[in-house]
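First the structure, in the form of structure tokens, and then the observations on it.
Of the protein chains in this complex, one is absent; all others appear in place.
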Amino acid sequence: MSSRKNFGSDNVTPMAPEVLAALVEANHEPLHSYGDDPYTARLTQRLCEVFETAVVAYPVTTGTAANALALSVLTPPYGALYCHETAHIATDECGAPEFYTGGAKLIRLSGAHGKLHPGDIGAQVEFARSMGVHHVVPASVSVTQATEWGAVYTIPEITAITAAAHAHGLPVHMDGARFANAVAHLGVSAADCTWRAGIDALSFGATKNGAMAAEAVVFFDPARAHEFEVRRKRAGHLWSKMRFLSAQLLAYLDNDLWLRHGRHANSLAAALSAGLASLPGAELAAPTQANEVFVSLPEAVIAGLERDGFEFYRWPAPPGIAGPVIRLVTSFDMRPADVDGLLGAARRHAGVTS
Amino acid sequence: MSSRKNFGSDNVTPMAPEVLAALVEANHEPLHSYGDDPYTARLTQRLCEVFETAVVAYPVTTGTAANALALSVLTPPYGALYCHETAHIATDECGAPEFYTGGAKLIRLSGAHGKLHPGDIGAQVEFARSMGVHHVVPASVSVTQATEWGAVYTIPEITAITAAAHAHGLPVHMDGARFANAVAHLGVSAADCTWRAGIDALSFGATKNGAMAAEAVVFFDPARAHEFEVRRKRAGHLWSKMRFLSAQLLAYLDNDLWLRHGRHANSLAAALSAGLASLPGAELAAPTQANEVFVSLPEAVIAGLERDGFEFYRWPAPPGIAGPVIRLVTSFDMRPADVDGLLGAARRHAGVTS
Amino acid sequence: MSSRKNFGSDNVTPMAPEVLAALVEANHEPLHSYGDDPYTARLTQRLCEVFETAVVAYPVTTGTAANALALSVLTPPYGALYCHETAHIATDECGAPEFYTGGAKLIRLSGAHGKLHPGDIGAQVEFARSMGVHHVVPASVSVTQATEWGAVYTIPEITAITAAAHAHGLPVHMDGARFANAVAHLGVSAADCTWRAGIDALSFGATKNGAMAAEAVVFFDPARAHEFEVRRKRAGHLWSKMRFLSAQLLAYLDNDLWLRHGRHANSLAAALSAGLASLPGAELAAPTQANEVFVSLPEAVIAGLERDGFEFYRWPAPPGIAGPVIRLVTSFDMRPADVDGLLGAARRHAGVTS
Partner (left out) sequence: MSSRKNFGSDNVTPMAPEVLAALVEANHEPLHSYGDDPYTARLTQRLCEVFETAVVAYPVTTGTAANALALSVLTPPYGALYCHETAHIATDECGAPEFYTGGAKLIRLSGAHGKLHPGDIGAQVEFARSMGVHHVVPASVSVTQATEWGAVYTIPEITAITAAAHAHGLPVHMDGARFANAVAHLGVSAADCTWRAGIDALSFGATKNGAMAAEAVVFFDPARAHEFEVRRKRAGHLWSKMRFLSAQLLAYLDNDLWLRHGRHANSLAAALSAGLASLPGAELAAPTQANEVFVSLPEAVIAGLERDGFEFYRWPAPPGIAGPVIRLVTSFDMRPADVDGLLGAARRHAGVTS
């Protein structure tokens, strides 16, 4: 079996065997629709256990839906939503947050490696308030964990941001499309890096890490639960055969599959990162802390890999990094041999004899 | 094995074995995401064959998403959308069409058995135009096939409506959540009862009739295709692992599974309808032409069935029908014995010795 | 000076001399913008006096803006707004409530002379709640005073509606485009027929009754005041030179100009109504209680008046009224001679020798 050459994204993956098995298992008999089924009930229970608190949680199909629906509950149409300038919600969701909120404004802030500075939140709120009704009203903050640059916020970093937001009454949403990778990197509990650090709502991603199409929106404060349910229906994101969404997530949580997958992909990324960084002329564009490697390589190496059929994206270079940058993503279903295959080719194109 | 007692809806069903098998089959290797995969390519091809013309078609997850997205392409925010007062889009989708169109107004028209009168469309457009900028602008028409009362528009009926709409430049959308049942009843081709009868866009339902969660939005005029793709992404309805949506629909189309399912459910509904209508005091509230039976029964019979554990909905009685009305829905996975079980119980409660 | 022949609408009028004088008076010096001026401060004070309670009030330019902005504060995007099927917000504002609320659904109820039945509100809410997340969420009620058929709700009628609405937690908005005419007819205080009867928010009309372009949105509960201010700005309805809006409304309130105008127009309408109703073949389509006359007349009379150059609208006949119906509107600036002119012509066309 030849080694895998697609490092383009973790969303090119199939579903994990455990997830598929759960679909098979859930396919036996008629069940009440729209979430009034035992799978969905058990899922809420499991998420309460995983997060060690009473959460309300809603399965949806895509990360964009999870983010936009969560944000629509936290942000009025006339609100300002503060996020990083590279955030998926700002650049990759075709205006979904604007659509779901009814026209809220995303204020894009900068910061190294995709991380917000807590101080910028207060400064923005102060500016907005000085403008009175002429400016959108500070409403919410969204952080991405792991970030779009493959970095992971530490718990103190998260806490500093939520403290700055809460000081102005702003709830904080976490886009956890790669939450498992972040938790695996931090080595802490899911509770520690979310609500105990001040997070109010989480998009708990599963699709990239083993599910077919499943994410859970988790609210740590149940007050707006009904509004979420109504908005989900109104957006066409309420499955009639909800069991098949819930079953995916149950399998994803069982036996810590999510964390095992996260650790696996992270370790492959670490190996990939170390191997590439050691090449002549290579420079990491961001620390490799999750399952994404951003690295500047000589053009000849990049072009060589492309010729070899390896798939990955060229990426805009961040400030301070010269030369062409690429993004490589590892995933739960990748094997060390796949990483070795790419590293071997890269060394060859770099003229390194290993 | 005991007979099935849930006649509440066709969305309580599991997925058909063929659909599950297709998911298993599609789960082998990494594939490009967002629809750039062979399953999705093949699906478009298959739909072109099924509809005997060059269609553009987009898989989405729910009927509400299919309807609202299709309508958002056909109806500007300041538009009037004409539909039946019982239409799913008007009463059961929590305002999804308003959300997706940015606030268009649904003008609800009446008509027996859930069918629009062609003449009402012209009258409404004339009224709207007499009002100038003070009224919403006539924009689109939506019909439901089969209707919300389990009836099926004939081809001349559809043609009369599309002619009336097109005379004023209005495109016509068909909500085909139970399209298979309608086509099975009519015994014509999918082309004959859609674009050849003037339909511009179709929500081609599969979920209720055997899929896990899959519908296809089919446009018979490709002009607005790109807009649809952008709106789907923006709504969070673009699956990254699209193959798993497309594979469901491929299995649904293969070997006419959809039509076989439709015929099967229709024949069970016909048997159920005939059996119930023969009871003393029974009266059909609408003709049984698809897989739904609307029947007025003596309260004692209804209450008896409920006590027995049968599941179904009590329904508002239409004009001209006295006494309590219930809705019973058959489905692809139901057996004749299930219908016999309910009929036997109903006869017993009606005091009929069979 | 020839008699005036335009009975088409009260919005064809110029502004009252007192209102123009107020504009002249307010035009002397630089003043702070956006409402931070003495005129606006005085206006709020005056409205508190007129309504005998602490209100928050916001001047805007048009009735459509007043209604839509008020309703947007009371109705979430996923909400149901109950109103009469003839309500201006439902038929004459080009979907403004849908636009401003972000897609709420107007549920149109019937009732004689443009009046809602209190019982319908409870029935609708019950239906909506039985539907769970599949139906829009009951959110608000809007009544029109005087109604679109020129009738005036009595205080007990208003109270019954607000009680029915409040029993389900729904606030009640009053579209008072012709509020002065209604209050003049009722002969009660502005407080008695609004907040003391349970009204939560009022569009206090002035444009049709003497202003240039000015309405005030009055909230009897100040809780949502800030949200209104933000929404007004966001909609482009915050005048920088606000004094010129406030000055109009101050002049309108001074010396009860609004009520004197309302009484004047009402008395002309009463005379017009009595005169027309006495013609052979005439039948009033609604009681004349404000400044609008809806009357069925022989076609020959209507056509004759049109030939004479009189302006008015032909109107859809309500249930129970045969023959062509017209609407005639009187206004603050009309003289008895104008009414006599039309009546004389009508008698002539009816073959009546007076």
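We just call them A, B and C in the order they show up, numbering each chain from 1.
One rule holds in what follows: a residue touches a chain if its C-beta (ideal position, glycine included) is under 8 Å from a C-beta of that chain, and two chains touch if they have at least 3 such contacts.
None of the values given here were measured: they were computed from a predicted structure.
Within the whole complex, the absent chain has one touching residue among C:Gln45, C:Ser110 or C:Ser240, and that is C:Ser240.
Residue C:Ala65 is the one among C:Ala65, C:Leu81, C:Ala251 or C:Ala265 that touches the chain missing from this view. Here one chain is not drawn; of A:Leu109, A:Val136 or A:Leu238, the residue touching it is A:Val136. Residues of subunit A in contact with the chain left out of this view: 77-78, 91-95, 98-99, 101-106, 131, 133-137. Subunit B meets the missing chain through residues 34, 76-78, 102-103, 132-134, 137, 227, 229-234, 238. Summarising the interface, subunit C meets the missing chain with residues 4, 6, 8-9, 11-15, 20, 23-24, 26-33, 60-69, 93-96, 99, 207-208, 212-213, 230, 233-241, 244-245, 333.
The rule is simple: only the chains that are shown with their structure count from here on.
One simple way to say how far apart two chains are is to compare their mean CA positions; for subunit A and subunit C this gives 52 Å. Separation between the centroids of subunit B and subunit C, computed from CA atoms only, is 42 Å. The set of subunit B residues touching two or more other chains comprises 93-95, 99.
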